[in-house]
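For this view, one protein chain was removed and the others were kept in their places.
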Amino acid sequence: MDLSFTLEEQAFREEVRAFFRTALPEQLRAKLRAGHHVSKEEQVEWQRTLNKKGWAVPHWPVEWGGTGWDPVRQYIFREELMGAPAPEPLAFNASMCGPVIIQFGSEEQKKHFLPRMANLDDWWCQGFSEPGSGSDLASLKTTARRDGDAYVVNGQKTWTTLAQHADWIFCLVRTDPSAKPQRGISFLLIDMKTPGITVRPIITIEGGHEVNEVFFDDVRVPAENLVGEENRGWDYAKFLLGNERVGIARVGASKERVRRIKLLASESRHGNPPMIENARFREKLAAIEVELKALEMTQMRVVANMATLEGKPDPASSILKIKGSEIQQTLTEMMVELAGPEALAYQPHGADGRNEPAAAPEWALTSAPNFFNYRKVSIYGGSNEIQKNIISKQVLGL
Amino acid sequence: MDLSFTLEEQAFREEVRAFFRTALPEQLRAKLRAGHHVSKEEQVEWQRTLNKKGWAVPHWPVEWGGTGWDPVRQYIFREELMGAPAPEPLAFNASMCGPVIIQFGSEEQKKHFLPRMANLDDWWCQGFSEPGSGSDLASLKTTARRDGDAYVVNGQKTWTTLAQHADWIFCLVRTDPSAKPQRGISFLLIDMKTPGITVRPIITIEGGHEVNEVFFDDVRVPAENLVGEENRGWDYAKFLLGNERVGIARVGASKERVRRIKLLASESRHGNPPMIENARFREKLAAIEVELKALEMTQMRVVANMATLEGKPDPASSILKIKGSEIQQTLTEMMVELAGPEALAYQPHGADGRNEPAAAPEWALTSAPNFFNYRKVSIYGGSNEIQKNIISKQVLGL
Amino acid sequence: MDFDLSEEQRLLKDSVERLVADKYDFESRKRYGAEPKGYSDGLWAQYAELGILGLPFAEEDGGFGGGAVDTMIVMEALGRALVLEPYLATVVLGGGALRRAGSAAQKQKIIPQIAEGSLKLALAHAEPQARYNLANVAATAKRDGDGWVLNGTKSGVLHGDSADLLVVSARVSGDQTAENGVALFLVPADAKGLARRGYATQDGLRAADIDLANVRVGADALLGGEDDGLAVVRRVYDDAIAATSAEAVGAMQRALELTVEYIKTRNQFGQAIGNFQALQHQAVDMFTALEQARSMAMYATMMAQEGDANERARAMAATRVQVGRSGRVVGKNGVQLHGGVGVTIEFAIGHYFKRLTMIDAMFGDADHHLGILSDLGGLLPAA
Partner (left out) sequence: MDFDLSEEQRLLKDSVERLVADKYDFESRKRYGAEPKGYSDGLWAQYAELGILGLPFAEEDGGFGGGAVDTMIVMEALGRALVLEPYLATVVLGGGALRRAGSAAQKQKIIPQIAEGSLKLALAHAEPQARYNLANVAATAKRDGDGWVLNGTKSGVLHGDSADLLVVSARVSGDQTAENGVALFLVPADAKGLARRGYATQDGLRAADIDLANVRVGADALLGGEDDGLAVVRRVYDDAIAATSAEAVGAMQRALELTVEYIKTRNQFGQAIGNFQALQHQAVDMFTALEQARSMAMYATMMAQEGDANERARAMAATRVQVGRSGRVVGKNGVQLHGGVGVTIEFAIGHYFKRLTMIDAMFGDADHHLGILSDLGGLLPAA
């Protein structure tokens, strides 16, 4: 057992850091640090920069554009990426649909979709959740009826993140309504331009447009867009969700937030003593740092354990979701505390007729919206209650 | 609505306070402040002092020794009693068995038992819990079989507080094994000197002897010691448990602890800065004070509401149990923090051969035992989880 | 001690609750928010009709002679509906300064207009650099003949954009954070040299940043003495703490109801999610937080009448700690128990969460007040 990074690993970290220093546009970095979302164009441009470097999809097989890095290097890369902070590769492409196609897709699907995914030529979104199925995913109702060489899809998906940008959607659809809930589900790839698809925005509490409803009204999907076998979609979905777990701790992103809070709290604003001189604030931050360091070590243990588990998700990784989301949420809350009364003004798109500009700085104005928005992280991807149920059952045997 | 105390109420408080100032032996006060238990003799002597004053059982009907005070005066009296701090009247006599006999007992039972209870001539203990029945009280198994003019009792009770001192025990026993669990239970008064009763101590984690197991082996109890009707014991028990709720917040006792912690934390020990100068400690204490003040107001609201509810327990009073126990536990924990390394030594009965005296002061030596012992307060009297179930069902309708 | 409402108070409670129940469902609130001022002038007129705009003012000044308990009753009812109108700004803050510091002439001129709904006030005290330090006042007032000239910047002035008359604090003498030397002035919103930038706040209400550039006012604009404006502001902020605590309690109560309703009807895994014990206990934590906050809102209402400034300060700080923390528990658990829909703008729960968060941020958050309380030695004496 040796828990320090080897010299080679340290050198690798330096290499990654150096690349980000030169390749990442400064205004993009600044935007992320201020707590803003990046635009579609910025996301695409950055992904292509990564792809040119060969780092677009590090964890994919080398054959399909992966780097061949071991888990520790992949971990370091992710850490540095989030810490920069740089936009993270679109999860729907890189971590969700891509791996499923690699594992279960046809040769044609791989050849067609994977390079386009890696280069973000196609923007993918995820069609899993439905209005009636929150944590109970298997109760989904969207149907795909076989009709000649096509499936005809009807139904509704929801919480579809960034569907407004998407070229393709990967969907779970019910192909056998008579089978047990988990058995009659298939995994289908659908072109968003197909007639019969309607996207309707869902506005989140802070006023942002991140998620959508997607309606399917007799949408004809070529049968060749079925992934793997009909009615086996639930297995593929479980594989996909298992892959999601490690990244969900978002340790690198939280580290970046801690450093950012420290910087902001160290500055004297308007001649007042810096917040960091307040013992309460300082200790609250230190307490989160401890949790975060522990989580980082826990995450490394899960990563190291991945080889042993051969692709099966480590049930202990539910901790990553629970603790990771708690830490992220607490950090957004500390930003609100730091902003104090300057968190008050709502400035959605800068000034317009009814919203003249407020005097508060940018980071303070985004603090409350981020706090509100981040309530989602303990809800999505299997709520923290569901994660506790998983640990209770699978780890503790209760 | 007027939330301040009237001049009359304030004068009453002064009267109570003045009485405690003169009537309460100083060494008894000191013992309680240091976190020690009082002896049986001390408890009895103090109860007789109160009884002489006419304040032994304020909430009982005047006919049986009560004072006729309104709920606010009763509340003030309790507050001052706990705040003194003085020993509280033995709950088994004053708040539990007494009210049941007053409400449901025969005239003979009232005349015989009540005056002796008020004067602590008889020390009572409670025979409700059994090894198999924790939170699920109705599953009790101790039987009472009618045999001529007596019941023959067999079974085992547990968690019997201070049974080692007790002259009498009030028991729930199963008189109809064929009825539904709640239906076949009776309420029986049993002389602890009756042949067939064995008391076995249970030592709690800190080494104290507060609770016991009580075994009944063919114990013959005169039929006249049945309270009320046969098989109606569950109703009487519910009445009894409802009465218990208000006192359980123990606001006065916690206020006394807060003041005590402040005093100890304000002293410089060994030339070190007083703990109260540590912002973290000070704010932690302030946070508990806030919770405690809120609880005090909540308790007063429950008290004020009692008249309206006509004897039925206010389901919101479960809050008193939950918050009251949390606050008490946190205060014992703060005492451990205050004691620091001086909490380490275990000095159960002063020094003996294997335990020579440690240098730490008395309050520090009792801090950890009290912290350990007080884990019980979120378990007994219906665990906090059970209290949450009650609120969930009875208040929220879930 | 007596927790019962008087007959009048019960009537007041019933009538305000009925008004918001009739007129302030979630969809109506959206419509009111879309009106030009960001709230409904129609509702404002109905508040006047109901008598709540003149409530806390003395009858001889044109008010209705209500007390702190009456304000508590109104604010709690308004909190239930997340009311958008500037009741706090006009009646509690601006009106409070007038009530506590105004001359008979000033009061008798202005209060009837407030009561009839024709005049709205705002309290322009906070400044960008002050954070939560009420004594930090950089705006200046200089004598100019009989009158005064005001200069400076005020920020986060609640409903400052639509107020007709502003109560502006400015420093007449002393250092920027001196306790003495601050005066209050009545400044018409359309005064020359006064510029306002109005904006929505995170909770859908409104506020404004205000610049004062050589704003001239007459001698009769001075509200109270030249030296003790800060004492008035402190007192008014204490009133506002009591009032917003009651508002928060109303909001928490409704947030709990919405959440319980939701989990009773939302089905997952073949049953209502309200059957799951872990969720039940989260709802119970909301209830406990609510009731503890309710207790402290009552305490603050009682203590707002306390004359000893130090005692009042402890009580208000303690109240803010409890109400702030309770608000977070209720807001967060409420959203969490709603799941995905809880973070959408279409469900009411998120709006309650936002308002509760902003009430916490408005006059110093819970932790800030915990620091104040602990520096004041807490609530109980050492013994």
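A few comments on the model shown:
All chains are identified by letter, namely A, B and C, in their written order; residue positions are counted from 1 within each chain.
Definition applied: contacts are C-beta pairs under 8 Å (C-beta built on N, C-alpha and C of every residue); 3 or more make two chains touch, one makes a residue touch a chain.
In this text the structure is predicted, and so the values were computed from the model without any measurement.
Looking at the complex as a whole, the chain kept out of the display touches A, B, C. Only one of A:L50, A:L81, A:L137 or A:L295 touches the chain withheld from this view, namely A:L295.
Touching the missing chain, out of B:D136, B:D218 or B:E267, is residue B:D136. Across A:V152, A:L241, A:A279 or A:A359, the residue that sits in touch with the chain not pictured is A:A279.
Here the missing chain is touched by one residue of A:A23, A:V38 or A:V72, and it is A:V72. Although one chain is hidden here, its contacts on chain A can still be listed: residues 1-6, 9, 72, 255, 258-260, 262-263, 265-266, 279, 282-283, 285-287, 289-298, 300-301, 304-305, 316, 319, 322-323, 385, 388-389, 391-392, 395-398.
Of the residues in chain B, those that touch the hidden partner chain are 129, 132-136, 139, 158-159, 202-207, 269-272, 278, 280-281, 284, 336-337, 339-347, 351, 354-360, 368-369, 371-373, 375-376, 378-380, 383-385, 388.
Contact residues of chain C toward the unshown chain are 276-278, 280-281.
Operating definition for what follows: only the chains that are shown with their structure count from here on.
Remark: chain A and chain B have CA centroids separated by 53 Å (rounded to whole angstrom).
Mean C-alpha position of chain A lies 39 Å from that of chain C. Among all residues of chain B, those that touch two or more other chains are 279, 283. Those residues of chain C in touch with two or more other chains are numbered 370-371.
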